[in-house]
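All protein chains of the complex are present and in place, except for one that has been dropped.
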Amino acid sequence: MPEITLIEAIRQALDEELARDDRVLVIGEDVGKRGGVFRATQGLYEKYGALRVFDSPLAEASIVGVGVGAALYGLRPVCEIQFADFIYPAFNQLISEVARMCYRTNGEWTVPMVIRAPYGGGVGGGLYHSQSVEAFFTHVPGLKVVIPSNPYDAKGLLKSAVRDPNPVLFFEPKKGYRLIRGEVPPGDYTVPIGPAQVSREGHDLSLFAYGMMHHYALEAAVQAAAEGISVEVVDLRTLLPVDRETILASVRKTGKALIVHEDTLTGGYGAEIAAIIASEAFTDLDAPVRRLCGPDVPAVPFSPSMQEWFMLNPERILREIRSLAAY
Amino acid sequence: MPEITLIEAIRQALDEELARDDRVLVIGEDVGKRGGVFRATQGLYEKYGALRVFDSPLAEASIVGVGVGAALYGLRPVCEIQFADFIYPAFNQLISEVARMCYRTNGEWTVPMVIRAPYGGGVGGGLYHSQSVEAFFTHVPGLKVVIPSNPYDAKGLLKSAVRDPNPVLFFEPKKGYRLIRGEVPPGDYTVPIGPAQVSREGHDLSLFAYGMMHHYALEAAVQAAAEGISVEVVDLRTLLPVDRETILASVRKTGKALIVHEDTLTGGYGAEIAAIIASEAFTDLDAPVRRLCGPDVPAVPFSPSMQEWFMLNPERILREIRSLAAY
Amino acid sequence: MEVTAEIKREMFWTMLLARRLDERAWMLHRQGKITFHVSGIGHEAAQVGAAFAIRRGYDWVVPYYRDLALMLALGYTPLDFFLGLMGRRGEPGSGARQMPNHWSMRSMNVVSLSSPVSTQTLHAVGIAMGIKMRKEDKVVLTTVGEGGTSQGEWYEAVNWAAIHRLPVVFNVQNNQYAISEPVSLQMAVNSVAEKARGLGLPGVSVDGMDAFACLTAFQKAVEDARAGHGPVLIETCVYRITPHSSDDDDRTYRSREEVEAHKKDDGLLRTRNTLEREGVLTPQAVDAMEERARQIIDEAAAQAEATPYPPGEEGAFPVYAEEVRHA
Partner (left out) sequence: MEVTAEIKREMFWTMLLARRLDERAWMLHRQGKITFHVSGIGHEAAQVGAAFAIRRGYDWVVPYYRDLALMLALGYTPLDFFLGLMGRRGEPGSGARQMPNHWSMRSMNVVSLSSPVSTQTLHAVGIAMGIKMRKEDKVVLTTVGEGGTSQGEWYEAVNWAAIHRLPVVFNVQNNQYAISEPVSLQMAVNSVAEKARGLGLPGVSVDGMDAFACLTAFQKAVEDARAGHGPVLIETCVYRITPHSSDDDDRTYRSREEVEAHKKDDGLLRTRNTLEREGVLTPQAVDAMEERARQIIDEAAAQAEATPYPPGEEGAFPVYAEEVRHA
């Protein structure tokens, strides 16, 4: 099987979905001739034309709001927000409209649509090109939230998202766009939205992560193994709905839970996972549930020194693993 | 001391702060002649004039964004969002600007401002006049988030908010506006932002709540006492920064924690409290941390029957208390 | 298109039915049988002018909460209306999840409405994108209040439609107030039509008390849009004869004289006079219509009152499309 990058997997998924279903269209800033600032839509404008690979005005509320209209009409819009940091102008549309159209109409209308956005730090992007925004949306019933960590999942999950009858927020760890390579079969396949994946089995503790942090978690787990600590790593992949079964099964097995995310700690996604474990696996726990997350500052600072201070890495995860294993 | 309503306490705080400091101004929809749709600003337009009690265009991004500018200039804006449900158009300003002005300028600029909004359900307001929105903001470093439950705190905390050098989101449980009465001294006093309050001592379990749910929690605690269950009730009051000390001290004493909020469960504020307790009070816990929250649907439905289904009440809290106490 | 006597009578009948329904709603509110009403009195002539200009059931409609007359013209029934007011089982738009006047009628291409103003305008544009992609000759009619035009999302929608010459007729029902705020606090120009011109589309202001002037204006706009000449904005100058809603007290911000003066020039009266003068209606025919309206309304109200609330647990779904039971 060919090895491709994360961004190429995404591009392939878009290309194949555009080819498969003429209701699919891509809407976003610079997605046309420019092929997207990260090249996720490269070549698609030439292939499918300006109406199906649509350069929007510089207005995110519009990208999502027009997407809603298109979905109501019967199309399958895939909206691109250029950086996750710029999703906030669309927040009203996402919360007030996208998330609750189905509920508020008792199912008379639904808005099958995908909102894609590159997220995350470690790329020298400073406060406004590094943000992790998932926690704002994992609190919102009616949305699905997906974060792939590798090319295989990215392609398969994005295809599932396009075909899902519900709105799906699809956040892509942009630091991994060209860094992360993996085997991806050419042609059609899907990865279901919902199930998390145990990406490494272990029995001393369970480590839950997603996106770039999942890679660091795996690295740390390998090093921990060398020290005799057996870490089970779970790639959450779908953040909403939460895959409680996989999470709880793992904790019941290992008795210890470490949740790792790049987003800031307080009120982050990890809080929900910790709360679920604390409530549902109480009697199985041999140690407190730990969270290793970004520091509670507004976002990643620009200067390389402060960026490094902010970001997690395998070494810091390993330290936390050691500490928890020793509890 | 005179007994006044929650809304009157808020009106008094605004009135007194406008009188005390000529940098204070109120900005919002219908806050002028109309005196606010809930009458929080009644009489203030007549007293302080159209520039200091300012009827904004129907545009929440503007209300907050113009507030930021006014704060940068040196004023102390108190922005009113007519219903918390309508805060989303201002989300970009709140997250990208308000929360991080201080951090991103290394303190060169700060935005001392208050954003007030009535929130919560049980008022027949349906999906868009009933929302609890606090969890979107308790995840945001740089903001302070305050929710008073009674007139005394409301007046004292609002005054603290106006005088705080940081941006403060001030959410008011609108169901209690006229329902909740309490003693409030005339004239100036403040209640500090930060500390939670143990509103009822107990030793069998700790119940954490805020806003309207705090009242229901107290009611339930009284009934529980009659059954021989001693419930310690904590009114969180300031949601961000989190008062970890008060929370943990209570759990260490009782060994059991129940978190109650009206907002939906998944990713709600209760998740953070549960996560903190699970991590910091692990060895003190005699039972799983429980959350009793709104159901995971987009918001409160309109029909009285479904509204009742959605909303918590003292009876449901009491049932949860019994169950946890029996663990 | 010729406006036959029959069409004129039908227009008058729709206006009359809307008015009497609306008055009944106010009465039900006074009787404590409903908790909330938002009224369209004063807007009927303009709405009927719009409704009769489109191909109903073929073209798309994205309405706002004052559009009772428009909705009746589209086949919405008095029973539907009362079920909505009372939040009863079988309310067609939302299964009683939404507040009254939050219409949705898929069979007639009428899209669901939320409460935050102006979000729907972007949906209209998205639908028009679909129409353009599919090379249909349909038109989208969307409505909003003049206060709503202060929202950024409204501007973005009109701008997008103008850029891509989409078949949208933007109707702004300028009733001179947004709750308490007069137009002069929403815009610096004399009419919303001027705003349209600044965005590159035709802007037309029409006397909204004149149903037939409105009809003509909308017919022209619809024709142009259908022919591919791009969007048009029509401002219908109406007057909100009632308070903003049953929660409002308009005596705080406008004089009784002002309101009374407008009542005398009301669209329903004017249409009646015109049609009687033209010989299209006789006083007897009007009396008969009044009688018919009363009967229909009595029956519908009684039927709605006899309908139970939905079971509360129905509030639990459909959060996701998979949970839809009644679509």
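Letters A, B and C mark the chains in the order given here, with residues in each chain numbered from 1 onward.
The rule is short, and it goes like this: a residue touches a chain if its C-beta (ideal position, glycine included) is under 8 Å from a C-beta of that chain, and two chains touch if they have at least 3 such contacts.
On a predicted model such as this, the values are computed, not experimentally measured, just so you know.
Visitor: Which shown chains does the chain we cannot see touch?
Guide: Result for the missing chain's touching partners among shown chains: A, B, C.
Visitor: Check the options A:Ile27, A:Ala40, A:Ala59 or A:Leu75 and report the residue that touches the missing chain.
Guide: A:Ala59
Visitor: One chain is left out of this view; which of B:Gly36, B:Gly65, B:Pro118 or B:Pro151 touches it in the full complex?
Guide: B:Gly65
Visitor: Decide which residue listed in B:Met101, B:Leu127 or B:Ile147 touches the omitted chain of the complex.
Guide: Looking across B:Met101, B:Leu127 or B:Ile147, the contact with the absent chain belongs to B:Met101.
Visitor: Out of C:Met27, C:Val189, C:Ala288 or C:Ala302, which is the one that touches the chain we can't see?
Guide: C:Val189
Visitor: Under the stated touch rule, tell me which residues of chain B contact the chain that is not displayed.
Guide: Given the touch definition above, chain B has residues 25, 51-52, 54, 56-57, 59, 61-62, 64-75, 77, 89, 92-93, 96-97, 100-110, 112, 141-142, 144, 165-166 touching the missing chain.
Visitor: For chain C, which residues reach the chain that was dropped from this view?
Guide: 150-156, 159, 162-163, 165, 184-189, 194-201
Visitor: Name every residue on chain A in touch with the hidden partner chain.
Guide: Contact residues on chain A toward the absent chain are 29-30, 32-35, 37, 55-59, 61-62, 85-86, 88-89, 124-129, 295-298, 301-310.
Here is the rule we go by: only the chains that are shown with their structure count from here on.
Visitor: If you average the Cα atoms of chain B and of chain C to get two centres, how far apart are those centres in Å?
Guide: 36
Visitor: For chain A and chain C, let me know how many angstrom lie between their CA-based centres, rounded off.
Guide: Distance between chain centres, rounded to whole Å: 41 Å.
Visitor: Name the residues of chain A that each touch 2 or more other chains.
Guide: 89, 92, 96, 100, 103-104, 141-142
Visitor: Chain C: which residues touch two or more other chains?
Guide: 94, 97-98, 102, 114-116, 152-153, 317, 319
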